[in-house]
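As structure tokens, the structure follows; a few thoughts come after it.
One chain of protein is taken out of this complex; the other chains stay put.
What follows is chain A.
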Amino acid sequence: MKPITRLHSRTAVLPDENIDTDRIIPARFLTTTTRNGLGKLCFHDWRYLPDGADNPAFPLNRTEAHGCSILVAGRNFGCGSSREHAPWALLDFGLRAVLCSEIADIFRSNALKNGLLALVIDAPAHRWLLDHPGIELAIDVAGEFVELPDGGRIGFALEPFARHCLLHGVDQLGFLLGQSQAIAHYEQTHPEAA
């Protein structure tokens, strides 16, 4: 994962609450065995009409939303399954951050591990962003704030290790492999784990 320190973009808004992982990427596409190229399937059944044309009612199909890499979504984004295909698809679709007052646990953990900034902000700021699509934001990972065009700031709290990994591009598997002595010791001292 490449280090991520700062991100600038206009926002696109999906105000629906409880956007689940089946909406982000329908299960029938999960027969893939790679993590690449899922962007075209992102939000598939919402984004396209049955004949394959773009659905004009899908907010991210609007011209204003093109090129936006920050998504402001309704409360409880990413609920449902543990499929990491959801963040893979969002990233490949071009998104780099999701701002929300509440994000489902497994989705958030998966997103951060892939460098998709799944950030929880407070409800009033969230409401305001939902009501003001298309505004230019800067996300400062180190400072843990989102900067508004007028210089105002919205704070977010990242789990410190997740933040450290984002800022330095830390390889978490590498970190865990570095604990192998402790793991071996645990296995030796816990007979049921031996």
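Rule of thumb we're sticking to: a contact is a pair of C-beta atoms (placed from the backbone, for glycine too) under 8 Å apart; a residue touches a chain by one contact, two chains touch by 3 or more; residues count from 1.
Methods note: contacts and distances are computed from a predicted model.
Enquirer: Given that one chain of this complex has been left out, which of "Monosaccharide ABC transporter membrane protein (CUT2 family)", "3-isopropylmalate dehydratase large subunit", "Aspartyl/glutamyl-tRNA(Asn/Gln) amidotransferase subunit B" or "Probable adenylyltransferase/sulfurtransferase MoeZ" is its protein name according to UniProt?
Expert: "3-isopropylmalate dehydratase large subunit"
Enquirer: In the complete complex, the non-displayed chain touches which residues of chain A?
Expert: 15-18, 20, 22-23, 26-28, 30-35, 45-46, 50, 74-76, 79-84, 102, 104-106, 109-110, 113-114, 159-161, 164, 172-173, 175-177, 179-180, 182-183, 186-187, 190, 192-193
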